[in-house]
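Every protein chain of the complex appears in place save one, which is left out.
Labels run A, B and C following the written order; every chain starts at residue 1.
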Amino acid sequence: MNHFGRALSIQIFGESHGSMLGVLIDGCPPGIALQEADFLTDLKRRQAGAKGTTPRVEQDLPLLKSGIFNGFTTGAPLGIFFENQNIKSADYSKIRDVYRPGHADFVADKKFGGYNDYRGGGHFSGRLTLALTAAGVVAKKIYPQLKITAQLIEAGGSPNIEEAIEMAIATQDSIGGIVECRACHVPLGLGEPFFDSVESMLAHIVFAIPAIKGIEFGSGFAAARLRGSTHNDAFTNAEGHTATNHAGGINGGISNGNELVFRVAVKPTSSTPQTQQTYNTKTGQVESFAIGGRHDLCIALRVPPVLEAVTAIVLADLMLQTKGKASFLKERE
Amino acid sequence: MNHFGRALSIQIFGESHGSMLGVLIDGCPPGIALQEADFLTDLKRRQAGAKGTTPRVEQDLPLLKSGIFNGFTTGAPLGIFFENQNIKSADYSKIRDVYRPGHADFVADKKFGGYNDYRGGGHFSGRLTLALTAAGVVAKKIYPQLKITAQLIEAGGSPNIEEAIEMAIATQDSIGGIVECRACHVPLGLGEPFFDSVESMLAHIVFAIPAIKGIEFGSGFAAARLRGSTHNDAFTNAEGHTATNHAGGINGGISNGNELVFRVAVKPTSSTPQTQQTYNTKTGQVESFAIGGRHDLCIALRVPPVLEAVTAIVLADLMLQTKGKASFLKERE
Amino acid sequence: MNHFGRALSIQIFGESHGSMLGVLIDGCPPGIALQEADFLTDLKRRQAGAKGTTPRVEQDLPLLKSGIFNGFTTGAPLGIFFENQNIKSADYSKIRDVYRPGHADFVADKKFGGYNDYRGGGHFSGRLTLALTAAGVVAKKIYPQLKITAQLIEAGGSPNIEEAIEMAIATQDSIGGIVECRACHVPLGLGEPFFDSVESMLAHIVFAIPAIKGIEFGSGFAAARLRGSTHNDAFTNAEGHTATNHAGGINGGISNGNELVFRVAVKPTSSTPQTQQTYNTKTGQVESFAIGGRHDLCIALRVPPVLEAVTAIVLADLMLQTKGKASFLKERE
Partner (left out) sequence: MNHFGRALSIQIFGESHGSMLGVLIDGCPPGIALQEADFLTDLKRRQAGAKGTTPRVEQDLPLLKSGIFNGFTTGAPLGIFFENQNIKSADYSKIRDVYRPGHADFVADKKFGGYNDYRGGGHFSGRLTLALTAAGVVAKKIYPQLKITAQLIEAGGSPNIEEAIEMAIATQDSIGGIVECRACHVPLGLGEPFFDSVESMLAHIVFAIPAIKGIEFGSGFAAARLRGSTHNDAFTNAEGHTATNHAGGINGGISNGNELVFRVAVKPTSSTPQTQQTYNTKTGQVESFAIGGRHDLCIALRVPPVLEAVTAIVLADLMLQTKGKASFLKERE
């Protein structure tokens, strides 16, 4: 299903080359000042345009279509929609015969019996992260005290991002990257033991972002190589401050009040300009093919605002569960 | 909340040192032959006893208390309970003053206002993975064609597990490890785009296992350092077989029919025998302390059957969603 | 929250006097032929225009905005939106001072801290049943073998509907009514014991329809006055056909293969033309007031297509759970 969240629930819809896409946010507290301009910074950050990103640039103007009145959220489902304008569907006419490696073309065709909208990946498109980013803007406004920052800390195996992008352009091959997300002022006590752990909720939504292939909290995979005496974070005061933060701000699935830290692995964009081999269903042969269309060489460049968004969505949801829907209005009084 | 799953839903309960723990499995199809003996292999694998594991050994006899009649599941909620017998609660009396580093003691105390059962971690205890493992046994029986195998592939940074354990014993310090899980015969088409991707569902439940700090699918974090031309898995036939499997059997969140492959990072057991520093709430000082009780030096040793179990739970859930509750009986006819 | 359903999930949004309203349908199987014309019959039936209904008539043209491609559903979230056009918001300017009796004005104002869109009831408006009706059209197409028929069997206490409407017009006072819904060809075995009984699911969504104040299955309240020997439905063959149908087609919460029968009570439209007494928050007095705007004298007249729609939604959801998402495509092959 395409919805996520308990107290704050989001439902995304739309396709890359359909008429529109968007998100419905259910459970958003009333009384939040919200206008289209509030979305522009994060939407701009997510947008293509920089070196290494696709030349397809949409205006991405958010349309606030429900749940808003006189400039404030009403408490009813908040609808934020985007119209698709810069569409070149002809580019995708060959997908039906040649499943692009790394893409969802094959599984979508099989799962949906050939009825899926295959243009630009259809509903599987990374363009849907626009809806996630918009929902994140709202989530950030629900608890503005949370400071969430994600950044690309490595691309193509190199901490020098710029250099890596230049290399990718020079060699005309796509590259991956690692994005780190940090959240300050996360209150102590969010999450639940076991299935609703903070890690579970974050990992769940993070893997909804296309191209993510791994997530690690705190020391993550490096923790597997540390000793307990080194890895354990010693408490230094009654508020739970720890001398180190190998745990990434989470103990037993519950936020411990220290900084929340996690990293995700982004695979190289499947749409590399390089010639590839793949099966052609029409000829019944494995053949060379070159991908058309407009694509990002390093999709990881565009992941940070999306990662911040989904983090904000999870934290806002957990806080609304803990503090209650009614708390928001009371705090404003 | 402590339940997980849509068509196959599990709810776990209990504490490390309470009278019992267990799992309710809702949505289990009727007509599955099930007896206590079916659980023994996986429960035994999960159990302590090997070098590097805790000397606390429970008999762990599963009690089938509901949803079973004449040796078959009935379709009603299946209750599998375990009584705690080998309890030494006195060991934990000091936890209230000294929050053990790396444990949930601190967050549990704060989140639950001091009412949590702190003995042995209470409801946060790794002992609850017994309930997960039992649920996994049932999930494996629902779709026995799935072949799920997890194994410890690295401990303490070394692929030589035995050597690493010996070192941990010699130095009396806990170590972590990496566990890999592979599932064969996963049908093409499980999972949904975005929030219910196979990665999302697996990561969600995997992070319910205590001590897991990272998960990666296919090439995972290594993918971030590969080129698109290398990372992409070329399709070689109409069934979607791929020449390589960097994707770990998942495209666009949907299983593609190739082997499902993922790895998890297990942190070193927080209960290291080494003397540690931590805050004492009674004295108001950071003090040295040594942990008591009976513990595993390498908890990663016991993760494989649990990882198989949660994987089976997710895959059985997704298959029941796809094939329908009624399919099970029909296939038996 | 504003979503409903498990395998087939609907989320409604929008306001009476906002820019649009609509529904997202998640879990709709792919391959269903669908065009705007398919909606017209049920939308027309729901629409005002007949004697006793409001003179506000919208065109109610469904806009298929996502989840559809080349005339067939794709399996991605299906978005059906409606633009509001015939809006006279000025009519509602006084609502802020005078909470209309029987309406949600008072509770909405308090619950949402004064931020709710009060125009025409905002998100609480009966106009949202347009979205339910549209979702019902899709649900009916998922399992076209189901034959669901609802009709007004009593209005204003009289089985002679026409006479009752004439009387309401003559006396200029709103009236209620009773609507009966019957579904044939409901397969045996839908629903679950206890919380997901067929009655539970139907009653849940039926009370989402504004103005409904009661529901009864089979003999319903009359059953409370019958003897067991009379009320029990004797089975007459191995397929579970019963000689009578006091149970309304449901035993133990599960459909038994006989006709599904239930009735709902619709209260008289709160917006009666009669002068009423109510509290004025500005003057602090109970005062006479007459309601403005355009309203239905007997809203029950418009309930049948909505009741059919929600019934279809529940039955399609239960069937998809039982038969599985994949069944739909297989049956078409």
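Some notes on this structure:
The working rule: contacts are C-beta pairs under 8 Å (C-beta built on N, C-alpha and C of every residue); 3 or more make two chains touch, one makes a residue touch a chain.
Since this is a predicted model, take the numbers as computed values, not measurements.
Among A:Gly18, A:Gly156, A:Pro193 or A:Pro268, only A:Pro193 touches the chain that is left out of the view. Taking the complete complex into account, B:Gln11 is the one of B:Gln11, B:Thr54 or B:Ser197 that touches the chain left out. From the set C:Thr133, C:Ser271 or C:Thr311, the residue in touch with the chain omitted from the display is C:Ser271, counting the whole complex. Of the listed positions C:Ala37, C:Ala170 or C:Ala224, the one in contact with the omitted chain in the full complex is C:Ala224.
Across the interface with the omitted chain, subunit C contributes residues 1-4, 6, 12, 99, 101-104, 106-108, 110-111, 121, 123-124, 128, 154, 156-157, 171, 173-178, 188-189, 192-197, 199-201, 203-208, 210, 212-229, 231-238, 240, 242-243, 246-248, 251-256, 265-272, 274, 276-279, 281, 284, 286, 300. The chain not displayed touches subunit B at residues 1-3, 9, 11-15, 18-21, 24, 26-27, 30-31, 65-67, 69, 72-77, 79, 111-113, 115-117, 122-123, 329, 332.
Summarising the interface, subunit A meets the missing chain with residues 6-7, 76, 189, 193, 320-327.
As a working rule, only the chains that are shown with their structure count from here on.
Taking the mean of all protein C-alpha atoms as the reference point, the chain centroid lying nearest to it belongs to A.
For subunit C, the chain whose average C-alpha position is most distant is B. Inter-chain centre distance (subunit A to subunit C, centres taken as mean C-alpha positions): 36 Å. Note on chain placement: the centre of subunit B and the centre of subunit C lie 44 Å apart, centres being C-alpha means.
Within subunit A, residues 1-3, 12, 111, 123 each touch two or more of the remaining chains.
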